[in-house]
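Notes follow the structure.
Let's turn to subunit A:
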Amino acid sequence: MRFDIVLRVATKFILAPLLLFALYVQFHGDYGPGGGFQAGVIAAAAVILYGLIVGLAPVQRLVPMGLLEVMIPGGVLIYMAVGIASFFLGDNFLDYDHLAHDAVHGQEWGVFLVEIGVFVTVSSTMVAIFYAFAGRGRS
Partner candidate 1 sequence: MIASHLPVLLIIVPLLGAVLAALSRHGFVAWLVALLASAATMAVAFALLWRVQAEGLISYRIGGWAPELGIEYRIDAVSAFIVVLVSAIAFLTMIYARRSVLAEISAERVAWFYTMLLLCVAGLLGIAATGDAFNAFVFLEVSSLATYTLIALGRDRRALVAAYQYLIVGTIGATLYVIGVGLIYLSTGTLNIGLIVERLASLQGSRALTVAEAFIVVGIALKLALFPLHAWLPNAYAYAPSAATVLLASTATKVAVYLLARYLFTVFGGDIDVGAIPISAILIGLSVAAMFIPSAAAIFQNDVKRILALSSVGQIGYITLGLALANQTGLTGGLLHLFNHALMKGAAFMAIGAVVYRAGTARLDDLSGIGRTMPWTVAALTIAGLALIGVPGTSGFVSKYYLILGALEAGLGWLAILIVASSLLAVLYVGRIVEVVWFREPAAVARECREAPLELLLPMWILAGATIWFGIDAEWPVGLAASAARVLLGGAP
Partner candidate 2 sequence: MTESFGPLSPALVLIVAGLLLPLVRGWLRNALFLAAPVAALALVWLLPLGPGLVVDWLGLGLVPLAPDQLARIFGTAFGIAALAGALYGQSQENVAEKAAALIYAGAAQGIAFAGDLASLFVFWEVMAIGSTVVIWSNGDTRAGLRYALIHVLGGILLFAGIAAEVSASGSVALQAVRADSLGRWLMLAGILVNAGAPPLSAWVADAYPKASWSGTVFLSAFTTKAAVLVLIRLFPGEPALLWFGLAMAVYGMVYALLEDDIRRLLSYSIVGQVGFMLVAVGLGSELALAAAALHAFAHILYKALLMMAAGAILKATGETRLSALGGLAAAMPLVTAAMLVGAFSLAAVPLTAGFVSKSAIMAALAADHAGLFWFALTAVSAGSFLYVGLRLPWFALFRPAGKAPEPRDPAWSMKAAMALLCGAILAIGCFPSVLVPLVPEISGVAILTPDHVLFQLQLLVAASCIFVMVLPLLRPRAGSTLDVDWLWRELPRKVLPAWARFTRPGRAALAVLEDPVRARLSAFSRRFAAELVNAANWRTGQIAFWATTLIAAYVLIAAL
Partner candidate 3 sequence: MERSRRLALMALLVVLALLVVADFFVEDHGSFWIDGTPGFAAWFGLVGAALAVVLAQGWGLLLRRTEERADD
């Protein structure tokens, strides 16, 4: 497919808006539909699309498997770190009331940070699954 000019050009146009949209969904998650999971899938879709067009080797140069193996647990680590941080502020696990100067902002910060963790893990997992399927029979 990498020689199909239409696909290549169209992809180049789509990739950047896709990633931007992922970020929008990510940051708008507190107020509207969206959040880390959806954003992660959209971002992963961008990487996967790129992989479909240019092939496995180039996309793995861009997003290497080793990076994914760090990102998958890393996202969970962010999530848990936020949760555990509440301990040190005297709250229950995942209670963000004291993360900022007042409870509402605290919750906002908490959700924001947790969603980043979700984003990292979900996006990297989606890409890893893609690699696993695409790489079948080669490794």
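Regarding candidate selection, all candidates are chains of the complex that A comes from, given by their letters.
We take it that a residue touches a chain if its C-beta (ideal position, glycine included) is under 8 Å from a C-beta of that chain, and two chains touch if they have at least 3 such contacts; residues count from 1.
As the structure is a prediction and not an experimental result, all values here were calculated from the model.
**Student:** Could you work out which candidate touches subunit A in the complex, given the options 1, 2 or 3?
**Tutor:** Of all the numbered candidates, the touching one is 1.
**Student:** Show me the residue ranges of subunit A that touch candidate 1 in the complex, using the header's touch definition.
**Tutor:** 69-70, 72-74, 76-77, 80, 83-84, 87-88, 90-97
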